[in-house]
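My questions will all concern the structure given below.
Heads up, this is only part of the complex; the chains shown haven't been moved.
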Amino acid sequence: MLLDKRIPVSYIYNKIKSDLFIIIIIGVCAHFLSSAFVDNIPSMPSNIPAFLGTAITVLLSFKISQSYDRWWEARKVWGAIVNDSRSFVIQLQSFLPNPNSPVITTLAYRQIAWCYSLGQSLRGLDPLEGTGAFLSKNDVSHLAQHKNKPLALIQLNALDIKQLYTYNEIDTFKHTQLDSTLVRLVDSMGKAERINSTVFPKTYRLFLHLAIYLFVITLSISLKEIALIYELPLLVILSSIFLLLEKSAYHLQDPFRNRPSDTSVTAIARTIEINIRQLLGEKDIPDPLSPQGFYLL
Amino acid sequence: MLLDKRIPVSYIYNKIKSDLFIIIIIGVCAHFLSSAFVDNIPSMPSNIPAFLGTAITVLLSFKISQSYDRWWEARKVWGAIVNDSRSFVIQLQSFLPNPNSPVITTLAYRQIAWCYSLGQSLRGLDPLEGTGAFLSKNDVSHLAQHKNKPLALIQLNALDIKQLYTYNEIDTFKHTQLDSTLVRLVDSMGKAERINSTVFPKTYRLFLHLAIYLFVITLSISLKEIALIYELPLLVILSSIFLLLEKSAYHLQDPFRNRPSDTSVTAIARTIEINIRQLLGEKDIPDPLSPQGFYLL
């Protein structure tokens, strides 16, 4: 997540440098070609590029809006994970006869591990990194056979809850109530995976780039009588704004790629760890994750 | 689902070739007619086509947005199917006294068959293709009489769960909790069928095409004094962008038509198969479905 701090120019520049290079080439070529053939090439009415610019803005606005929705949905899913993780622990303490029972710690720690593991696996990193402190040896060996580690962790919790029912620690109602919480966690996991694995319809991006290039060409022809030194900055700045908006949208729409614009899943998992450990009455609580410069992962 | 790979130009070209042909004919005719009668035909102020272009963009933006919503809803429905299939198996293992009971395998396999069958039937293909390994002979003969195979599969699972209750394997609570999961699956099935069977209001498409043709005609008249060699590429590129966006939207809005832009239901069903078989503790797990060039079905 980008923070509300000064963003380095280099970060922004790096986003669009290759596209910008293409724009400059197109602009310079179009300028020289149309200057060379200035008498042959008819004049372009200036509202052709102006209308194209408006059209690009409207399409960009659609794209930004859908990308924002994906990003915001990803954040909502992780918000739901925070809520259900907290509720899960409070439910265990409220449902089990002994609120300090060690089985609560086992289940709650596994839930913490699940949060870290889900974040890592969405980002394509090692899904067990940072979960060591929260899992038993048995758990780790059980996970080894599973491709989808977070799903296996939920299965382990479901089977442990079933033991509580078998040993009459909870009745069948509380069993189903806890099961409903697990169902919500499975839902959140699946939603995050869905956002991660669904490619935003690629053709829009293609046609948008095509439209931006066409905009540069028509604007450049329309301004052909103006010296390159005045025309080029205008071309570059206008198309930079388009390209930067498009690129920001492109990054937002995939919020689990280990990039500065990601949803801050590690920081959220840490918050969950802090909350759960305080609910368990522990004293030695870690600090929240600190940002890396202008962003928080 | 189109992947984030290079899309062949032929794929894009094939989408619009017939419309493009009409556009070229219109453009050329309008050009020659207006050149022939250049003195009679009054000049068209260039902001008439510019405004028309903006109007088309705004309407296209509405259409793209609604089509995207249908496509995204279809993906969400299949995401919910993933989640509920996983939860269903975890619930069975958590609710039945013996988590390795063969009845769990029967129910879980039928759920896998349901996923493949729903995907096939939405696409209008043979709804039982690929389900053979997961269904008993009895199941297959029972399905023969049913028009809606996936609905019949859910009915079979509901009746088997009822048996579990009758034989006291689960109590009435867990019966209703499992029933709630089946209700959600029936909901997802119905939602996908709804998207599939509801025709997007056809008149918009008609009026949009009408507006694009009018745009080409007015632009062509407005540029009548310009040589055809400069005018035609502009006409063609501008209207191609409109047509391509419209066609992409048209394809997105029907995501179960066995086309490259489809929701990748077979791949999702395979993921569910993998997840469920790992939850059952099986060793011999198939690989995820691999893409066919630039798309995944």
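Should a chain be cited, it is by its letter among A and B, assigned in written order, with residues numbered from 1 in that chain.
Quick note on the criterion: a contact is a pair of C-beta atoms (placed from the backbone, for glycine too) under 8 Å apart; a residue touches a chain by one contact, two chains touch by 3 or more.
Because the structure is predicted, anything quoted here is derived from the model rather than measured.
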item	value
Total identical subunits in the assembly as filed, 2 in place	5
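Everything that follows uses one rule, which is that only the chains that are shown with their structure count from here on.
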item	value
Fitting chain A to chain B on CA atoms, where both chains share a sequence, rotation angle to nearest 5 degrees	70
Centroid distance [mean C-alpha coordinates] between chain B and chain A, Å	23
Partner chain B, residues of chain A touching it in the complex	41-42, 45, 47-48, 50-52, 54-55, 58-59, 61-62, 65-66, 145-148, 151-152, 154-155, 158-159, 161-162, 166, 172-173, 175-176, 179-180, 182-183, 186-187, 189-191, 193-194, 198-199, 201-204, 206-207, 210-211, 214, 218
For the chain B and chain A complex, residues of the former touching the latter	1-4, 7, 12, 46-47, 49-51, 53-54, 57-58, 60-61, 64-65, 68, 71, 75-76, 79-80, 82-83, 86-87, 90-91, 93-95, 97, 99, 171, 173-174, 177, 181, 222-223, 225-227, 230, 234, 237-238, 241, 244-245, 248, 252, 261, 274-275, 278-279, 283, 285
